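Take a look at the structure below.
Shown here: the complex without one of its protein chains, the others still in place.
Showing chain A:
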Amino acid sequence: MEAFTVHTGLAVMIDSANIDTDQIIPKQFLSKVTREGFGVHLFHDWRYLDDAGEEHDPDFALNHPRYHGASVLVAQENFGCGSSREHAPWALADFGLKVIIAPSFADIFYGNSINNGLLPVKLTSTEVQQLMDEVEAVEGGEVTVDLEALTVTSPTGAIFNFEINRASRHNLLNGLDSIGLTLSEIEHIEAHEDKLPAWLHEVS
């Protein structure tokens, strides 16, 4: 996984709460057996007027010319709720997004994002609102997210602090593979298995 330290990029907002993973990547695009190529289908039903994904809806934020190349997405509460599909962070990352900022995230989506180097940042509702107002007011407004300092800098220079679990931060900063880390603890897994009761350990 690519390491994440500091990212500065154009911000785009979708001013909605409860954006579910069915919206982020609808089911008709889940049939692939690879992790690549989901970005073109991101927010399909909101982004395109037709089923083939050829006709852009000009009213949808990601289609506005001023937000082309955006890499920071700002949204409202409970972002990523619903299905556990990891295709959601794959699609967001493949589209070019590096950071999602919202007042809250659904648990599974939050973990899936971290596992893909896509940084979910929780700010307060007031801070998110201020960020949205600035993103709207300042054309080309960039947001900087610093995972070392745990700060978000708004387009006008306002600084907001955020928190993230220590282990997740460490893994993101160093681009660590969590499977490799866990396999380095294999003797503890083996010891646990040796103590398992037969009813749990022996499936037949």
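The working rule: a contact is a pair of C-beta atoms (placed from the backbone, for glycine too) under 8 Å apart; a residue touches a chain by one contact, two chains touch by 3 or more; residues count from 1.
Everything that follows uses one rule, which is that contacts and distances are computed from a predicted model.
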Exercise for review: Identify the UniProt protein name of the omitted chain, choosing among "Six-cysteine peptide SCIFF", "Molybdopterin-dependent oxidoreductase", "Anti-sigma-K factor rskA" or "3-isopropylmalate dehydratase large subunit".
Suggested key: "3-isopropylmalate dehydratase large subunit"
**Study point:** From A:8, A:84, A:130 or A:151, residue that would touch the chain that is not displayed
**Key:** A:84
Review point. Which residue among A:5, A:124, A:156 or A:178 touches the omitted chain?
Key: A:178
Check your understanding: Which of these touches the unseen chain: A:30, A:158 or A:173?
Key -> A:30
Review point. Please identify, in ascending order, the residues of chain A that touch the omitted chain?
Key: 16-18, 20, 22-23, 26-28, 30-35, 45, 51, 76-78, 81-86, 89, 104, 106-108, 111-112, 115-116, 125, 165-168, 170, 178-179, 182-183, 185-186, 188-189, 192-193, 196-200, 202-204
